[in-house]
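Can you read through this structure? Questions will come right after.
Of the protein chains in this complex, one is absent; all others appear in place.
Coming up: subunit A.
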Amino acid sequence: MKNEAIVWDEQLAGAFSHVADYAFLKSHDVCKMFYICPKKLPSYNVAHMIFLSRPQTKLMDAINQQIRMEEIQGSSNKKEYHLWLVPRISLLCERRLQEHGVHGSFSSIRELPLLLFRLESDLVSMELPMCYRDLQLDSDPSGLFLVAESLMSVQGIFGLIPNIYGKGHAAKQVYELMVRMRREMGGNEPQVTPQIDQLILIDRSVDLITPLATQLTYEGLIDQFFQINNCTVKLPGEKFAPATTDSSTSEDSAFQETKTIHLSSSEALFAEIRDCNFSAVGPRLSRHAKSVVAQYEERHAAKTVGELKQFVQRIPQMEVYKQSVATHTTIAELIQEQTASGNFRPALQLEQEFLKGLDTDKVNPFIEDCIAQKEPLEVVLRLICLQCIVNSGFKPKVLEQYKREIIHTYGFEHFLTLENLEKAGLLHVQQGRSTYATIRKTMQLTVDDVSEHDPTDMSYVHSGYAPLSARLVEFLQSPGWRAITGVLQLLPGPTLTETQQLPSALRQRRGSGGSVQSGGEGGTALVFFIGGCTYSEIAALRFLTSRVDQGGPEYVIATTKILNGSSFLQSLSEELVP
């Protein structure tokens, strides 16, 4: 009899690949995998069947049905059923199972506290795409509780974080939950020397501009055009056919409709270009292409047998390098195709005008044209929302006209999506004077002469616009938030500046024992985006890290999910089928 089978909650399976891939599971006696759904499980003989699920009552209902059907088949008495809930056991789910009468069928019910999935050495994600929506549209604070729990587990490993800063309601709530959880632990605090000096909590609703702006870094563009999921991207396969090994004929590649590419910094080339502005990617790739050629040319220089042997030994590395250059050249081509086509450039130009605060108060003719041409609704909504936010809301007439045009062109079924955007604060009627001009000026959100090839300022990530969230982080270190209190008051939600008292045994190590001043050793700062962040924000923070010589801290980034304009708006939409 085979040993174990896993029944997955489909949403978990993807994120789980960061922790344990199929090969790993296989080497640990997992021989079969299924999905949780209200259908019968294929009959399969295993000793243990493990249901891995998020704690949601709907999923419990499906599990109940599956177990019931197993019992009818009579295949249940030979198996042991286990239920593992990720990230925590839910009383509600247990009650649900009890009501169904299957609670007793499980030999064990446990929790698997996987809250943060590591994407890169400086980046973790909770993979909660609906966190912002739940909070804004349904006033459901579940996400905040999980964020606080994940921070407690981070502190369990890396020690208490002495300084906590934050902006926005969600940031404050998370902090309060952390204080509460610390009290619940009583005296059982981790006796670990703090390794993270500051925690910066950024509520997504503080900066709604950045997710709506077009990201112009290499990785940001890949995500916008092709969606990166769990560090992999699926691209049209035919483009890659010639790049694969010679043995594969063109017929084979026809079957291969999509090609899956894993994107990670373990690939040196990608690590180098991922955060570059796209206009700098071309020259870098061509330089690398030349160096590939140069490496191969070295074979002519190899005179002696010894030299030849050295060359041959290097061939596998060179092959990998060559493959990597070829892959990214193809991706860059695919991106170029997209940026050159349609309304990408005019839309980008309009967006940059909006970001500079130009003509944001009336109905924009270009957007009207886009609507008339029935451009994808996301593109239109993204521009309108961006205009609305930088204008601090529309005049009622303007908003009305936009809505009417959208309903008339795209259909009434989008009515609820528009309602949701209003509720989420992305689309609203102006109240009071526009504050964007002040914020833009103080925070230096737009920079005119930014170098895209050799950047000296983070605004290169959007070719001239610096993400507000990342600027907040930058200004916290220097000149300090005290210098920008005016702007902090204009931004929504409270500002948080707190210190956590360390256990006395751990305090001596830290000289000042209190607030971290700018300069000095810098240390490590954890930036947590509550409600998600974009690749451009990640790039901007990495840019800050790259300047550690200027005394800033090294940034580690955590987020509830990585977003882009489309996925952000998608998460807020309400699909009605006409």
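Please note the rule applied: a contact is a pair of C-beta atoms (placed from the backbone, for glycine too) under 8 Å apart; a residue touches a chain by one contact, two chains touch by 3 or more; residues count from 1.
Throughout what follows, contacts and distances are computed from a predicted model.
*Asks:* One chain is missing here; what is its name in UniProt, given the choices "MMS19 nucleotide excision repair protein", "NADH-ubiquinone oxidoreductase chain 2", "Vacuolar protein sorting-associated protein 16 homolog" or "MIP18 family-like domain-containing protein"?
*Replies:* UniProt lists the chain left out of the view as "Vacuolar protein sorting-associated protein 16 homolog".
*Asks:* Which of these touches the unseen chain: A:Ala20, A:Ile72 or A:Ala372?
*Replies:* Selected residue, touching the omitted chain: A:Ala372.
*Asks:* Write down which of A:Ala23, A:Leu91, A:Val305 or A:Ala340 is the residue touching the left-out chain.
*Replies:* A:Leu91
*Asks:* Check the options A:Pro42, A:Pro316 or A:Pro578 and report the residue that touches the missing chain.
*Replies:* In the full complex, the listed residue that touches the missing chain is A:Pro578.
*Asks:* Which residue from A:Ser27, A:Ser139, A:Ser341 or A:Gln501 sits in contact with the chain not drawn here?
*Replies:* A:Ser139
*Asks:* Touching the absent chain: which residues on subunit A qualify?
*Replies:* Touch set of subunit A with respect to the missing chain: 47, 55, 58, 77-78, 80, 88, 90-92, 95, 104, 134, 138-142, 144-145, 148, 173, 176-177, 180, 183-184, 186-188, 368-369, 372-373, 400, 403-405, 407-413, 415-416, 419, 574, 576-578.
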